[in-house]
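Input: one structure, supplied below.
With one protein chain removed, the remaining protein chains of the complex are shown where they sit.
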Amino acid sequence: MNKLVSVERAIETIKDGSSIMVGGFMGTGTPEILIDALVEKKVKDLTIICNDSCYPGRGVSKLIAEKQVKTLIASHVGLNPETGKQMSEGIMEVELVPQGTLAERIRAGGAGLGGFLTRTGVGTVVQEGKQVIEVDGDKYLLEKPLAADFAFIRASIIDKKGNVYYHESTRNFNTIMATAANTVIAATEKLVEVGEMDPNIVMTPHIFVDYIVEGEKPWQI
Amino acid sequence: MNKLVSVERAIETIKDGSSIMVGGFMGTGTPEILIDALVEKKVKDLTIICNDSCYPGRGVSKLIAEKQVKTLIASHVGLNPETGKQMSEGIMEVELVPQGTLAERIRAGGAGLGGFLTRTGVGTVVQEGKQVIEVDGDKYLLEKPLAADFAFIRASIIDKKGNVYYHESTRNFNTIMATAANTVIAATEKLVEVGEMDPNIVMTPHIFVDYIVEGEKPWQI
Amino acid sequence: MADIKHFIAKRVAKELKDGDVVNLGIGLPTLVADYIPSDYDVTFQSENGFVGIGPAPEKGKEDVDLINAGAQYVSVKPGSAFFDSAVSFGIIRGGHVDATVLGALQVDEEGNLANWIIPGVMVPGMGGAMDLVSGAKKVIIAMQHTNKGKHKILKKCTLPLTAEKEVDLIVTEMGVIEVTNEGLVLKEINSEYTVEEVVSATEAHLIISDDLKPMEG
Partner (left out) sequence: MADIKHFIAKRVAKELKDGDVVNLGIGLPTLVADYIPSDYDVTFQSENGFVGIGPAPEKGKEDVDLINAGAQYVSVKPGSAFFDSAVSFGIIRGGHVDATVLGALQVDEEGNLANWIIPGVMVPGMGGAMDLVSGAKKVIIAMQHTNKGKHKILKKCTLPLTAEKEVDLIVTEMGVIEVTNEGLVLKEINSEYTVEEVVSATEAHLIISDDLKPMEG
């Protein structure tokens, strides 16, 4: 079960129209080397699920700049002017989801839940088209699970079996996205041997990780 | 904000009829010193929420033996004959919940969800009295959140602010129960100063913990 | 202007209690952290995944793995804890945040809030605001009373809502307004303004508290 592959091999089966979850929050925790490889591969009509569209030059914004994204599902797009531009020009469709609902929908997708009830968004445009369910007198929206063909996650440390440790605020959406995609690709800053990682601090168990790619670097300010 | 108190002070406000979540799986991860203090306090008519009723002489079974429990919500009671006896004699009411549904209901209680949809239990007695919701052609049960007045959790290491680390398989229900109760009491094997615990490996952030009690010991076989 | 913002932030800080868990929105609300009494233990949550936000690092000493929800490099205080986005919003949605302080585009008599979109003009997305406003125990709006003379405190919000009836308190440079079942109550007023000036800067009906006090930053 050798999971350690080249970046080209890891993204080999991604094709036009694939859906990809990308970990990270404003780029922190986003696997840049996987994004860069996808830019190079020139696949298009992608559905990207990511907390935000980052800012120009970093993270998923690089895919947006190359017009490779057909649908973006995110909670925040305000710091990337290109996102707004492509939305209004009809190049890219953007589905805005409250951040907590986005996280929970991804978790539900990975955890085999058919959906969940949240007060978030009641009485707002987020409610449109959704079932409103009353439980014990309170109104909730029924939100459905999200899953994807691929997940790009960014490990601070990974062992060769695929157990992942995320440092500080790089964890964010990476843990849950790793559970909600058919194929999970982890780019890592550091690779260690099996047995070197304390099993108590593993944040994504190896069973979720399909491919490991080395060479992710700390972000350069 | 001194959270470090005596066990008597920690359980002072628990009274007849209180509901208490107790961490642990067959006793592993259960805070014995809190249970022992509750036995001594002789409060009764308790609602206990715990994965299982353990086996005689350990964990929540000590409360059951003293007939302090009116309602037990658990997934498994097979290794404690006293539970079966009190069920059939009508001394204790037992609500059996599938383990994954129990965990998720507790999590939902702590995470402010109005409920969730699961396939677990469809077509079984677990379905009785529950709303069946169809999503994209599949049937799910709507399960509701669980919360309690108190949670008893067992820390392997805690810092004086209340950040908890659970060792190995002691983690189980402790993390989620710590989020789902009004008052959370942690019994710990080891207490460290604030700043001594790596913030990356905290499993229950301090904001959930109200009281810390020292003196929990490794289980003696 | 900077003075106004600090005045507002200082007043908001008085709403926070020792032991509170607080989430501060970006912009003006982040200034609130500077005015917490030093003997208070207030924990700041960053919805991207930790509690215990500390001061910004010196330039050149940034830790690239550690940003706040506004994408700024920060530090953590001793006793902090990191977690993932699902846990983070469990904390928010589950009522474990005692107070959130946010800016607003509009807020109205019913406590409705609009702060995430101006259709056709600005569509940044709601980020974590909808969850925060629905989930936090106390929702405090910290903002300038008007936007270049245009009313922001309205009878009814005209922009798409962030959440329905969740706002508890509005703190502006003019005064402190509580959202009650009876409507908006002016509880404190900045001595630089008259009641008439505040009323005129407010489209919503303002009930003037019988016990109107001077607002202190």
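Order of writing sets the chain letters: A, B and C. Residues in each chain are counted from 1.
Basically, a contact is a pair of C-beta atoms (placed from the backbone, for glycine too) under 8 Å apart; a residue touches a chain by one contact, two chains touch by 3 or more.
Everything numeric in this text was worked out from a predicted model, so none of it was measured.
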| item | value |
| --- | --- |
| Which displayed chains the hidden chain touches across the whole complex | A, B |
| Full-complex contact with the absent chain, from B:Ser19, B:Gln68 or B:Thr170 | B:Thr170 |
| Residues from subunit A at the interface with the omitted partner, ascending | 1, 107, 109-113, 159, 161, 163, 179, 194-195, 197, 199-200, 202, 205-208 |
| Interface with the undisplayed chain - residues on subunit B | 25-29, 51-52, 55, 74-79, 84, 87, 94, 96, 98-101, 103-104, 106-107, 118-126, 156, 167-176, 203, 218-221 |
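Throughout what follows, only the chains that are shown with their structure count from here on.
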| item | value |
| --- | --- |
| Computed distance of Cα centres, subunit C from subunit B, in Å | 35 |
| Distance from the mean Cα position of subunit B to that of subunit A, given in whole angstrom | 32 |
| Distance between chain centroids, defined by C-alpha means - subunit A, subunit C (Å) | 29 |
| Of all residues in subunit B, the ones touching two or more other chains | 111-113, 199-200 |
| Sequence positions of subunit C contacting 2 or more other chains | 50, 76, 82-83, 89, 92-93, 135 |
